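A single protein chain has been removed from this complex, and every other one stays in its place.
Lettered A, B and C in written order, each chain numbered from 1.
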Amino acid sequence: MKFNVSSRLTYYVQEDSTIILNVHALRTPTQTILEETLQIDPYIKTEEITSTGCESRLVRFKVNAGTNVKIEYKALIDNSYKHLDTNSLTEVAVEELPASVLTFLNPSRYCQSDKLYRFANNKFGSIEPAFNKVLAISDWIHDNVEYLSGSTNSQTSAYDTVTELAGVCRDFAHLGIALCRALSIPARYFTGYSYLLKPADFHACFEAYLGGEWVIFDATKLAPLNGLVKIATGRDAADTAIANLFGNVNCSWIEVGCELAEDVFNPVFYNSESTVAVSYI
Amino acid sequence: MKFNVSSRLTYYVQEDSTIILNVHALRTPTQTILEETLQIDPYIKTEEITSTGCESRLVRFKVNAGTNVKIEYKALIDNSYKHLDTNSLTEVAVEELPASVLTFLNPSRYCQSDKLYRFANNKFGSIEPAFNKVLAISDWIHDNVEYLSGSTNSQTSAYDTVTELAGVCRDFAHLGIALCRALSIPARYFTGYSYLLKPADFHACFEAYLGGEWVIFDATKLAPLNGLVKIATGRDAADTAIANLFGNVNCSWIEVGCELAEDVFNPVFYNSESTVAVSYI
Amino acid sequence: MKFNVSSRLTYYVQEDSTIILNVHALRTPTQTILEETLQIDPYIKTEEITSTGCESRLVRFKVNAGTNVKIEYKALIDNSYKHLDTNSLTEVAVEELPASVLTFLNPSRYCQSDKLYRFANNKFGSIEPAFNKVLAISDWIHDNVEYLSGSTNSQTSAYDTVTELAGVCRDFAHLGIALCRALSIPARYFTGYSYLLKPADFHACFEAYLGGEWVIFDATKLAPLNGLVKIATGRDAADTAIANLFGNVNCSWIEVGCELAEDVFNPVFYNSESTVAVSYI
Partner (left out) sequence: MKFNVSSRLTYYVQEDSTIILNVHALRTPTQTILEETLQIDPYIKTEEITSTGCESRLVRFKVNAGTNVKIEYKALIDNSYKHLDTNSLTEVAVEELPASVLTFLNPSRYCQSDKLYRFANNKFGSIEPAFNKVLAISDWIHDNVEYLSGSTNSQTSAYDTVTELAGVCRDFAHLGIALCRALSIPARYFTGYSYLLKPADFHACFEAYLGGEWVIFDATKLAPLNGLVKIATGRDAADTAIANLFGNVNCSWIEVGCELAEDVFNPVFYNSESTVAVSYI
């Protein structure tokens, strides 16, 4: 699938500051960047860096005090994804997990899986096979957590959401991740552009490691699973913030776009009869 | 310096389980392993894996239900460390940080630096240069947090410790890390064997990234900074647990040793006049 | 019903301290104290005080440094309780609640009902009538929270228990109270002696205000509802601790007894067909 993605951000910088931006589409075997531009007004020289510990293409630059900096990223993406037979998406035993995946079993800042063992096991522990277990987690979040803009903030974590039962896509993803890890299923945070998301915005989902594949889940059900363009994956939002700001910086504008650049799109959502799952990479 | 290190752990395994052990001394340019044995009784085939996202040598093995498994690790280590002039240990600007270090600015499970900005900046923000800033953090923890065995558990985080003011080495390290990150100084968790620690046990400290080096700090002041043998570094204890247990496993015995294997040892501690700092790697 | 109740507590007092003891059976219209002795060895003059804001008979005394103080309370209680038709136990509208009951709608230290509105309403909001609603809360706690000695401490609150799903009678009661208040049903903490509780100990339950009566519920289901001797009621355990210790005091012994002092006892537990509920007072 081809998508035109874009993001426009404006920051006012009060003192000399450094911004690490994380809005570029990832380059992966299945995600090709056909065209891409980053414009910063006024012009600032940037450095692209590849983070370790998560997948992302960071852009770092310094901004002088008193600058109103306008950032525009545009890209044309050619994206594909795997269709996976859900019957093959069984749990991978801990002794078979690749070393690179083990880190996604650990609790992280916003996904305190260590506090959710009983809850996860009581509610989902006996559901088999593993794909259905994660689907049940995703459905439970969808059915029990209210999507409510402004109900949470940057400190809200899965431990809050599991009780307070309100949040946005970020919170839905964190809770999904925490519950998977509490059941010894590796899970990670996915942030990206999302076709048909209303209102348009950056989106957050989660990936669970099933049958040797990173399978995408979206507990918000707000957008099709096959309309995503990956920006980053990481342990949680602490790894994958759209921007890390060092200094005195205020964001005054965010505008995000994701449009189809071809004719046909057949939206994919999971339901209880799903036999095909979606995996990027 | 040469050290004989050892650890003996006994686990009773009630159902088929997987253990990922993290007691091996790291191999680094300055830490050579002269001899090393791992014995598991009854014999179990193990696999050594190298984790990503943190530095450690993990050993993974499966244990059958009903087994009482005794693990003994012994090694002879030849260890050196850098003496660094504290004047050179200035803060590295965010725009100069290597990509691999950036992840150690993010909040993590036990180090919620995002909640400590005001606290860290009010108390330590104006102390310069950076080495003295981190030393002030370490000293403040030492002077304000009571070392009290049993006062905390595996869920205790820096956010608890900064207020409750009691904990063990793990908690001291987490708080040091969180305060550094809140000040935009990369910091990570260090776990290892520790010469002259009383009572003998695994030890936890933290490293701050200053002047391009990972400099060791120990807010407990319970053992000399130059008597450490590194097992692992990571974002916090979630990355670097001595053992991760998957299944129904109970630990019934832990015994740790670290003895000098040569004649002379001049213990190093920092104080307010320190002009030389210690860095492993 | 007649019960012989007793408690023996030993404290070692390291510096001059004040103890406020809360082990006396309450005097209420339905709870008569036939005999009662309090012995403190060595002899210390005590003062009985009646707290405000909760119902309890507190005994206050000062202990000199270096004293090992043994306290023995024994009483013969004649206790009755109301049998209430569950059909009459409907919700009392907020505008009809007596002023003295309103305080039991507010969140308190261990019962953060303000954080549980969505959870309580989603799960229990539509169950009618009110007795069944509270019964459903009590049953949900019983079915989902594991009774596990030592899993919690004096700082554990309903907000923890609702997610971590382990605790002791105190935690079960706090969660029941918090969920009732989140549904605008007044609820309070009940602590007392409990016949047939195994192992013998002080017990904690909760009372919900239904149909104009304080109806007793015990989410642990560990003891019959008609075998209780009330020590105190209050907003939560912060109001009704068995002892408040001011100074440096360590408890070294607690022993509690509650024996039937007549021939016949027909234990009462609720179940889904219960048509009769129990109310003390």
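Note that a contact is a pair of C-beta atoms (placed from the backbone, for glycine too) under 8 Å apart; a residue touches a chain by one contact, two chains touch by 3 or more.
All values derive from a computational prediction rather than experimental measurement.
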item: Omitted chain's touching partners, listed by label; value: B, C
item: Which of C:24, C:115 or C:230 contacts the chain that the document leaves out; value: C:115
item: Of C:155, C:252 or C:275, the residue in touch with the unshown chain; value: C:155
item: Candidate in contact with the missing chain, chosen from C:39, C:68, C:87 or C:103; value: C:103
item: Contact footprint on chain B, counting only the chain that is left out; value: 115-116, 118-119, 122, 144, 146, 159, 162-166
item: Absent chain, residues of chain C that touch it; value: 18, 20, 47, 49-54, 58, 60-62, 93-95, 99-100, 102-103, 105-109, 112, 114-115, 154-155, 184, 238-239, 244, 246
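Note that in this section only the chains that are shown with their structure count from here on.
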item: Most distant chain from chain B, judged by the mean position of its C-alpha atoms; value: C
item: Shared interface numbering between chain C and chain A [over half = same, under half = different]; value: same
item: Mean-CA-position distance for chain C and chain A (Å); value: 46
item: Where chain A touches two or more other chains at once, by residue number; value: 115
